[in-house]
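The complex appears here without one of its protein chains, the remainder shown in place.
Labels run A and B following the written order; every chain starts at residue 1.
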Amino acid sequence: MDATVGALAASLGGEVVGNPDLAITNALALSKSGPESITFLGDETKTRELINASAAAIFISRSRVEELTDELTAKHTFVIVEDALDAFIATLKQHRSERARPQIGISPQAFVAESATIGEGVNVFPGAYIGEQAVIGSNCDIHPGAYIGDGSTLANDVTIHANVVIYFDVTIGNRVIIHAGAVIGADGFGYRFRDGRFEKIPQLGTVQIHDDVEIGANTTIDRGMIGPTIIAQGTKIDNLVMIAHNCEIGKHNAFASQVGIAGSCTTGDYVRAGGQAGIGDHLNIGSGASLAASSGHHKDVPAGETWAGAPARRLDETIRIVMAQGKLPEMRSTVRSLEKQVAKLTAEIKQLTVNQSEAA
Amino acid sequence: MDATVGALAASLGGEVVGNPDLAITNALALSKSGPESITFLGDETKTRELINASAAAIFISRSRVEELTDELTAKHTFVIVEDALDAFIATLKQHRSERARPQIGISPQAFVAESATIGEGVNVFPGAYIGEQAVIGSNCDIHPGAYIGDGSTLANDVTIHANVVIYFDVTIGNRVIIHAGAVIGADGFGYRFRDGRFEKIPQLGTVQIHDDVEIGANTTIDRGMIGPTIIAQGTKIDNLVMIAHNCEIGKHNAFASQVGIAGSCTTGDYVRAGGQAGIGDHLNIGSGASLAASSGHHKDVPAGETWAGAPARRLDETIRIVMAQGKLPEMRSTVRSLEKQVAKLTAEIKQLTVNQSEAA
Partner (left out) sequence: MDATVGALAASLGGEVVGNPDLAITNALALSKSGPESITFLGDETKTRELINASAAAIFISRSRVEELTDELTAKHTFVIVEDALDAFIATLKQHRSERARPQIGISPQAFVAESATIGEGVNVFPGAYIGEQAVIGSNCDIHPGAYIGDGSTLANDVTIHANVVIYFDVTIGNRVIIHAGAVIGADGFGYRFRDGRFEKIPQLGTVQIHDDVEIGANTTIDRGMIGPTIIAQGTKIDNLVMIAHNCEIGKHNAFASQVGIAGSCTTGDYVRAGGQAGIGDHLNIGSGASLAASSGHHKDVPAGETWAGAPARRLDETIRIVMAQGKLPEMRSTVRSLEKQVAKLTAEIKQLTVNQSEAA
């Protein structure tokens, strides 16, 4: 990517504010930017953070042009575009020569059961395994070492990364991406305690992953005991997350890494959970609720609320408690001092009373 | 599964209370039940929860028949059986055509070292790897991509799911089930800090998994430094659990997902740990102890006790503390108010004392 700011702007339909002749040889994040690089003003970045940027030029979204000050335009060259991040990513992709999706078809080093159905344009890489009666839609990639169990069904444009394991009878929607090492459909953790030992309860349900879900590396989603565990459309799940049997996760949820959701929970739509949040079994998390990182839940969370802490409470309550906790050692000595003062006052009053009655 | 309640009851040796002619086309969980479905009264379900069930019929265990009220029998048809869950599962299995265990023997697409010993009735699926001197007992399933290291030994009827990794010299007991992606016998996290860097301490021990243990997907159990890490008979471990080197886990423990147990811990029998519980190194958790979800332990837990919180304390203490924490902000303002009142009282008493001495 050797270009001028002007050429870059032209190729992206952008407008230059500043010097169009600056040379651009790299696209870098704001904090890493240097001479001859272009960067961008991210949605969550404030324009005043740009003042010390050492980038040659900066993409800015048209909707934020009014935030540009004379100080900023004096110091930097800007490229006004429809969307700064989109323009930056397009530039980055020009710079990094991305590999085209290969078209290898079914590798002779893969195993595909005779009764499996493979759609058009599918890649099944060496070492992948596709079981009996499995159905793979069109344009799916089944990467090396991935395992698709008997009777499992993938819709179209699904990406199954290396060493993913999908047990039997799981259904996967369109455009789903499952990252390496994730395990979908292992047995739920269900036992009865009888005669001094745990007796396994057969886990006869399955898992349904709906369209546009993305699942992170080494995440595990267990099959239901009777019915399906469900991950509804558009939900995004980070790495090392646990979703236990019988859960029904709503649409467009986002769970950060190491979140754990125990059995038979339900969530509404647009629920968010921060890293390492834990949700006890049989709970309902209402639509639009947010669970803070590290929070531990053993109560339902009403729709739209943000909860934090362990045990979790409404965020405002938790903040008040945490603030008060910080003052606890001080408060403890205040209470001790109050005890002494009150004892002293009690003695003094007693004396005053005695004096008064003697005087009377 | 198209049958009448009467036919179903007859096939399971059950007794119908209500209408034996109702048609049954499905077996569903209580909360999902609908017309033409049969459900069951689970061990942890109360009979009053049945009143709004929309199932055609309900399995109930003989031991709970006395809980049936006239209201319930007026509304629903019941099938009295020895064990409601067992009957329900039997019905479910009739409904879902389970696949028979395949008999593929040793796949030509698997790797089996010449010095390995493979028992009778074993399946070694494509892409599985069995190392030198490994011993596989009879009727084991080694699923695709599973790795059995050199010198590791499996007893009989063991199920190793896809992409499990068992390092060298690990021993696995009878009827053990290890779910996909679990790693048994990786090096313990042992280093010496010398000359400004961490120097690896060789991990020369191994792992012993005893009979009837089940291990969840993507769980990791490290090999001991000198001796074995041990998981004793009947213990059940959920997904994404970490058991560090040198731990000796007792019999019939149950660990929910994302539990972490640091190095050299010991547990008695029948220990239970809720999701995400963390146990510091070199601790002992006594027999029958329960560790709450999200609890963080840095002290031994005596046998039979339930501990919760982080840092963990006895459950009753933790509950008192958590309740008091909820009142902390209020208590803080009470203390502030007390300070003011005491200051005022102090001043008033001072004045009273002055007045008194003047009057005297």
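We take it that contacts are C-beta pairs under 8 Å (C-beta built on N, C-alpha and C of every residue); 3 or more make two chains touch, one makes a residue touch a chain.
Worth saying up front: this structure is predicted, and the values here are computed from it rather than measured.
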Contact residue for the chain not shown (choose from A:11, A:73 or A:346): A:346
Omitted-chain contact residue, chosen from A:68, A:240 or A:265: A:240
Touch with the omitted chain, as defined above, among B:172, B:215 or B:242: B:242
Selected from B:101, B:299 or B:327 as touching the chain missing from the view: B:327
Interface residues of subunit A (partner: the chain not displayed): 27-29, 32, 43, 85, 89, 92-93, 96, 99, 107, 109, 125-127, 143-145, 161-163, 177, 179-181, 212, 214, 216-218, 234, 236, 238-240, 252, 254, 256-258, 274-276, 293-294, 310, 322, 325-326, 328-329, 331-332, 335, 338-339, 342, 345-346, 349, 352-353, 356, 359-360
Positions on subunit B where the hidden chain makes contact: 111, 127, 129, 132, 145, 147, 149-151, 163, 165, 167-168, 181, 183, 186-187, 189, 191-192, 196-198, 200-202, 204, 218, 220, 222, 225-227, 240, 242, 244, 246, 258, 260, 262, 276, 278, 280, 296, 298, 310-311, 313, 317, 320-321, 323-325, 327-328, 331, 334-335, 338, 341-342, 345, 348-349, 352, 355-356, 359
